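Left out: one protein chain. Kept in place: all the others.
We call the chains A, B, C, D, E and F, going by the order they appear; numbering starts again at 1 in every chain.
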């Protein structure tokens, strides 16, 4: 398994068909377009200036909207994943 | 529902007609133009260096003026929303 | 009413005629030119790293000199205002 | 009177003739050239991360050397002043 | 032996054949491509603002994914290594 | 006398002949070239985030090597001086 470091998460990008299913449709404009994904694994969190680890706000299994051009792609086994920082995640779809 | 992360909020941009109704008219100049919107959901707030979460100053339902070119557009169900950071909100219309 | 967020203030720019009246004349040079305005409303202040809110040094009613190209213009009712950060205010005219 | 905000000061630039009198002569080189001035008013100081105000190191009446291209010019009554941050003041002439 | 300083680690990049073996295949896209490597040595960690050393999250022997263009190459004995900061490591493969 | 502010020092640049005497010869390369000088006066030090003043590591009278293109030239009386920050001083020659 791939375990992200610090405040990083690993996501499986959700296909466009699935996107429509969950209700998110990306509008057609010049603005930055977000993308939907499901979190596969989360890091242990960054360490703050007091030396404490700050747990992430998101969890494995969460369906999230993230900044489309953020992160790094990796392929593990047969699947493609994205590794990005929690700060590139905009919102959780509940 | 979409739940924004950290110090982000989700807004519904207010149409121009409604803008006039609430009294805000965007002047015609070279300066950055703000836009009006109604907050739909707010994040739990950022975590400060002491490890405490800082609640947002705005709440769901607030009518706000925000920086026009800030944020990321998402469509959820039939409506378009904007996800932006609280720091991109300039003022609350009371 | 418009309530600015954080360390922002809302100003009514003072017309040039009024500027002369209060004694401020903008010199003719290549330097950044300030402008005079009267504060209409102030935010509650930013939150410092200890989690305390830092009250602004200026108050509603203050006549101030601010950095000319700072801020965002809004029109509310019949009047034009400027929303800017307290750090863009250079001095108070007493 | 004009009261500067935070860590700003208001200066009256000292004319070149006076500069010679006090002993400072600006050398002819490609380096940044400082300028001499007398402080007219000082701000209350910036607020540090512990929430305490940090008093300025300079006082009204001090003759100082400041960075020539710093600050903002204002004219008040018949005189021209400069508003700049204390960090743009290099030294005090005692 | 080479001992990295602060929050740096020394890596042995894993050859492409081995990459396939461990399951990571780099996708063909315009995104930043990560690379796989095995950690040879880790630094003692950076010192935080409280004066405490922050131990690294990775250990010698860990198989990691790192940002491809990060770090500095060194050759020691017959082998090539990479020295990079822990922040350039994206994830650990467990 | 000129008293530098904060973490600034005032230096008298040492002439090349004197440089040779003290043993420092500036090599002929594309790298940044340092220069030698004697400290004439030091500031009281910057104030840290705890509100304490941090005394400078150098003292008046020290012969130092500083970054050649740093600082601001001033002429006081018949002599030329340089005002620069302590961080632009690389080393003390003992």
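Quick notes on this structure:
Going forward, a contact is a pair of C-beta atoms (placed from the backbone, for glycine too) under 8 Å apart; a residue touches a chain by one contact, two chains touch by 3 or more.
Everything numeric here is computed off the predicted structure, so don't read it as measured data.
By the touch definition given at the top, chain F reaches the unshown chain through residues 23-27, 29, 31-34, 48-50, 52, 54, 57-58, 65, 67, 86-87, 89-94.
Residue-level contact of chain E with the missing chain is found at 1-6, 8, 10, 44, 47, 49-51, 71-77, 80, 83.
As a convention for this text, only the chains that are shown with their structure count from here on.
In summary, no chain was found to touch both chain C and chain E.
The minimum number of touch steps separating chain B from chain E is 2. The two sequence copies chain D and chain F touch through a face in which the numbers common to both fall below half of the numbers used overall.
The angle of the rotation superposing chain A on chain F, based on CA atoms and rounded to the nearest 5, is 155 degrees. Chain A and chain E have Cα centroids lying 22 Å from one another.
Contact with two or more other chains is made by residues 49-50 of chain D.
Chain-to-chain contact here is organised linearly: an open path runs through the chains from one end to the other.
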